[in-house]
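Contents: one structure, followed by commentary.
As you look at this complex, bear in mind that one protein chain is not there, while each of the others sits in place.
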Amino acid sequence: MSVATVTVKDFQVDYPNDWCPGCGDFGILNALQQALAGLGLRPHEVAVFGGIGCSGKTQYYVNAYDIHTLHGRVLPYAIGAKLANPALTVIAVGGDGDGMAIGAGHFVNAGRGNLDLTYILFNNEVYGLTKGQASPTLPLGAQTKSLPEPTIQSGINPLMLAMASGYTWIGRGYAFDIRGLVRLIQQAIRHPGLAFLEVLQPCPTYNNLHTKAWFAGKDRGGLPRYAPLEPSYDPVILPGTDEATLQARMAAFIAEATRSEEPIRTGVFWENRAVPSLGERLVQRLPNYLSEPPAKKAVADGHGRPVVDLEPLLAEVAIR
Amino acid sequence: MSVATVTVKDFQVDYPNDWCPGCGDFGILNALQQALAGLGLRPHEVAVFGGIGCSGKTQYYVNAYDIHTLHGRVLPYAIGAKLANPALTVIAVGGDGDGMAIGAGHFVNAGRGNLDLTYILFNNEVYGLTKGQASPTLPLGAQTKSLPEPTIQSGINPLMLAMASGYTWIGRGYAFDIRGLVRLIQQAIRHPGLAFLEVLQPCPTYNNLHTKAWFAGKDRGGLPRYAPLEPSYDPVILPGTDEATLQARMAAFIAEATRSEEPIRTGVFWENRAVPSLGERLVQRLPNYLSEPPAKKAVADGHGRPVVDLEPLLAEVAIR
Amino acid sequence: MSANVVDIAWRVGGPQGKGVDTAAGVFGRAAAAGGFFVFGRREYYSNIMGRHSYFDIRVATHPVAVHRNPVDILVTFETETLVRHALAVAAGGLLLHDAGAADVPIDRMVFLDPPLQEALVSHLEEAGLPPTTAGLLEAARRRGVTVLSVPYGELAEHLTSTLGASRARAERMINTVAVALSGALLQYDPELIKKGVALTFGSSPMTELNQQAVDLAYAYARETWDLEALPLRLAPRAERPVRLFLSGTQAVAMGKLAAGIAFQSYYPISPATDESVYLERHATVPTVDGGTSSVLVWQTEDELAAVATASGAALTGARSATATSGPGLSLMTEGLGWAGINEVPLVVTIYQRGGPATGLPTRSEQGDLLFAAHAGHGEFPRFVLASGDVAEAFVDAAQAFNYAERYQTVVIHLLDKTLASTLQTVDPFDTSQLSIDRGLVAEPAENGAWPGGFPRFRPTESGISPRPLLGQPGGMHWLTGAEHSEVGRVTEDPTTREQQMEKRMRKLEVAAREIPAEEKLQVYGDPDAAFTVLSWGSTKGAILEATQRLAAEGVQVRHLQIRMLWPFPAQELAPFLATAQPLVVVETNYSGQMARLLTQETGTKPDHLVVKYNGRPIAVNELLEAMRAILAGKAGPRYVIRNPFE
Partner (left out) sequence: MSANVVDIAWRVGGPQGKGVDTAAGVFGRAAAAGGFFVFGRREYYSNIMGRHSYFDIRVATHPVAVHRNPVDILVTFETETLVRHALAVAAGGLLLHDAGAADVPIDRMVFLDPPLQEALVSHLEEAGLPPTTAGLLEAARRRGVTVLSVPYGELAEHLTSTLGASRARAERMINTVAVALSGALLQYDPELIKKGVALTFGSSPMTELNQQAVDLAYAYARETWDLEALPLRLAPRAERPVRLFLSGTQAVAMGKLAAGIAFQSYYPISPATDESVYLERHATVPTVDGGTSSVLVWQTEDELAAVATASGAALTGARSATATSGPGLSLMTEGLGWAGINEVPLVVTIYQRGGPATGLPTRSEQGDLLFAAHAGHGEFPRFVLASGDVAEAFVDAAQAFNYAERYQTVVIHLLDKTLASTLQTVDPFDTSQLSIDRGLVAEPAENGAWPGGFPRFRPTESGISPRPLLGQPGGMHWLTGAEHSEVGRVTEDPTTREQQMEKRMRKLEVAAREIPAEEKLQVYGDPDAAFTVLSWGSTKGAILEATQRLAAEGVQVRHLQIRMLWPFPAQELAPFLATAQPLVVVETNYSGQMARLLTQETGTKPDHLVVKYNGRPIAVNELLEAMRAILAGKAGPRYVIRNPFE
């Protein structure tokens, strides 16, 4: 892998983009392309899986293997590919409806595996592509443009849910803080386990509450409503971290993840290096998992005959 | 409702029970019947919804309206009934596979509504009815009887997930601590919002790690491995609770919910009285919601003619 | 066309989010206000903003329920619409385009898919014209189209200066200007255009501003063009009975409200969402006795939950429904089976769209019929209904609840994207013509009256047994997705299994006997003609009109529309099938799903299957062409309608 030769252009494609002008998705796409290039990955080594929604179109614009899955199922598809071909860099992207409503069961259960992939959730608090219904992250009582009434359901906090589900890397970024986002995406990809990155994403068409101007604090003298976690915040859990430290880290996590005061924090909230990745665990079970992963498994010889020798299995049930 | 006349017998039925001898489900069933009777409810006022699993058979043995739903869907069915008939006392029961694997998406999203119902999760760490596979609550590396290898996925902590999802009442009990369980179930039912009760449930057939003897601490001189939360623990959030108190309560919650040292805590972990129940919110939208809920809505007059007057709606689209 | 007969097809196009729908609404209402029958067809991309959408409005002196090609008037504001639709304008028609637009080569237009690009270029090359927008305009002119250049930029400035509208607002009002220009070109009464504006914008301040824009546009047109020289005219009709002008989704929602729907669950999905949004906006409506009546509309986390929640609500006695399209139906499959075995009255409204998977989410297809008929593992009774037009959508949506409650099972009401987004003039709905059948509900009793449990599932001759509602005293029983005894106890007893299977399935046989033929099958055209066209759903409008047109030419056609697809009306069809010659089935899907069902249930195969599966509805002229090919003996057993330009 020759890092020097890869540029952001390698991940760009010439394809008409149909997001609304000013959509936060542009920022995320941009950051993703930069992040991939910055890591020196080559396009064919990357597979980007998208859910269904405006967000789920992100991979249309990335030069890589791009898979537009089904609403809510982006994680299972991505997991299948990564399990079968552990050499792939796998990124899953999708909306808050995709991930927290119809996909919430997969979100929770993916947390159990610590498979080495990165999931980026585009949180715009609405269902963009279906015209602005409340998404599961819209706070109770909020009324965005398309709602006939304020929403009567509470909003889910994706970071809290990720923590409860066992994600070993948890971060939050803002769509138009591209530089910050590039760094976060790269950290997430580098993390050798399951990484979850929430991105706050303005939807100028349907979310009239949390707009780019709102995030930028235009109404309060340009003081942005998002800011990095304090340098003193330590997200890292190392192998052997004692219970008290762990509890303290969790308490700090919750305080920052759920804080109701501004600014909204961005950065790495959680980085648990104590849990072995799923790949490592799989090698314990299947010794040739990495040398001959499912994607590369030899199936037939040159004559189209099976290479498997069933003899020992037949012996188990043979009556001789 | 004449409290005095209801006894536990009113909720019992004469129906052959096919759980394995010694199954923790017996304890939970027993506690549920006692709890309902103790609340003075009459059988027809109660609807018990079950998932699919050994646990999902609980309502077979309760004299009430009993609905055996689909695997993982117990909450949506229960929610539909409660939304349509708010006068019903609705209980949902199900296994850890039912609720945390196939049903996890509903579990998370139910948390957003704060509908007044009670969900009891039977946590035996295995899929009982399908013969002992790992359930999502089985800890990483554990190997119960039926597993060919130790599990390579981490376990989910149901209390943490409930907290992240917004449940306003969260408790934990133990299947054979029937007296404690009765109290917890009653508190959960009385809570005017969404209550989640995890019950630690021995499965003598498949879970050879966490048995009744293990819970009872038979191997350590009879010192049980479960114990109530310390009296100093305060789960209550009142309207107007300040941010600092809230944070402190959450930290305490997590410390107790995730503690790795014994004993495992039982009791009420969380009681959030600050969030209005969904019923209250619905009345804001539909003024006649309680007086004429969906279940009781008048549809036709005595001649089988619709009672709705469409005139204003037709007027909106009429070209005159 | 005789002087008394009017039939004008008008098309407007533009980027999504730029007011194309509003413009079409104004024009359609303006025409309806003049006493005309109006039909509107909407085409749009799965996109929020910027991609091409267009709207056809047909205005006629006779009822119309289908679009046609070519169109008489094309209104364009920008290059894409011009390029996509210039070829669609009829000789003698009008084409409005932006005077300020540059001439653009077609092969530079990245927004065009290659097949369309190639088709356009080769068309122009054959005509010896340059492959550019100018070439297209020239081709139109040569074809006898009046091409009118409109200086939209100047007109917008004019609106700003004259009416004091902001530039942004003025640009939005250009839509109204174009509608008004169309009116002026037709010499239609400007007051009716203003009425169209008022009906569309309601009591908002936009109404007045837009009405002023109408006057400006009329003035501009009169100044600029020799209107008398133009070929088309639209004069208001003397008779102007009150009519509704509404969409398929609105009609379904109104039908549900009329039927007393108490609970609707949904998860947003095109093209079904509009119905639920409408219900949510009209959640509280008056009753005839001056009270109020509500429907609880509940947005779930997915369609698995939507069908389960609606079923849970139905068990309490609420008339319950859910609405979705194909992808949602795939997820509701498991819930249908549960409702089936538990005999839950449940209405499931399906707006079919192009499949499979995400498919063509904003295009149309009759692609889910066989799936709807067979969705779910195992066997249970269900109904599948399909509406053919907006008026039927209203009636069927209401009737679905009656079937559901009478036969205590799942009713799938099939519509499609075409009907969902069709705008149509219809006679005002008359709820007093609807009747309500709530089926067999058990009487409340003393607790203890049924010691072993209420025999909810006791086998009866009809298969129907009284159902107690959750919460009702004395009705306690068990419900389970597993096979069960008459009180709902899980059982694996072979005999009980047989009895319960038979009980459930018998309901369909009883229904097939009881339900009047006209609720299943409708006959149009000449009932004695041998030439027989069989249809279901939204192709009805095209077939009706084609049939009339052929009749006018002396060719008699019999048109059978199946409204109840399951149980399939084999018996009712038999006499028609026996005399059909040829038998033609028309569907908008690839494989002829209804034709397959027909063969399955009757053994009869159609002689000709006419299909269209490019995601667009069949135009009347396309169908006429197919029927003429069949009449001429030039059509094979499979006739595919293609149209690269839509």
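Worth a mention:
The letters A, B and C name the chains in turn, as written, and every chain counts its residues from 1.
Operating definition for what follows: a residue touches a chain if its C-beta (ideal position, glycine included) is under 8 Å from a C-beta of that chain, and two chains touch if they have at least 3 such contacts.
What you are looking at is a predicted structure, and each value in this text was computed from that prediction instead of being measured.
One chain is not displayed; in the complete assembly it touches the shown chains A, B, C.
One of B:Ala134, B:Met163, B:Leu200 or B:Ala255 touches the chain omitted from the figure, and that residue is B:Ala134. The chain omitted from view is touched by exactly one of A:Glu230, A:Glu243, A:Glu262 or A:Glu292, namely A:Glu292.
The hidden chain makes contact, of the residues C:Tyr152, C:Phe371 or C:Phe401, with C:Phe371.
Seen across the whole complex, the unshown chain contacts chain A at 13, 15, 42-45, 47, 49, 52, 59-60, 63-70, 72-73, 75-85, 87-88, 105-106, 108-109, 282, 285-289, 292-301, 304-314, 317-320. Residues of chain C that touch the chain left out of view are 45-46, 113-116, 119, 325-327, 329-331, 333-334, 337-338, 340-342, 352, 354-363, 365, 367-368, 370-371, 373-380, 480-483, 485, 490-499, 501, 505, 589-591, 596-597, 599-601, 603-605, 613-616, 640, 642-646. One chain of the complex is left out; on chain B, the residues touching it are 16, 18-21, 52, 54, 68, 70-72, 97, 101-102, 104, 127-131, 133-134, 136, 148-149, 205.
Criterion: only the chains that are shown with their structure count from here on.
Contact count check for B-C and A-C (C-beta pairs in contact): higher for B-C.
Once the centre of each chain is set as its mean CA position, chain A and chain B turn out to be 30 Å apart.
With centres taken as mean Cα positions, chain C sits 42 Å from chain B. Rounded to whole angstrom, the centroid-to-centroid distance between chain A and chain C, based on C-alpha atoms, equals 38 Å.
Across the assembly, chain C contributes residues 301-302 that each touch 2 or more other chains. Touching of two or more other chains is recorded for residues 72, 101-102, 104, 136, 149 of chain A.
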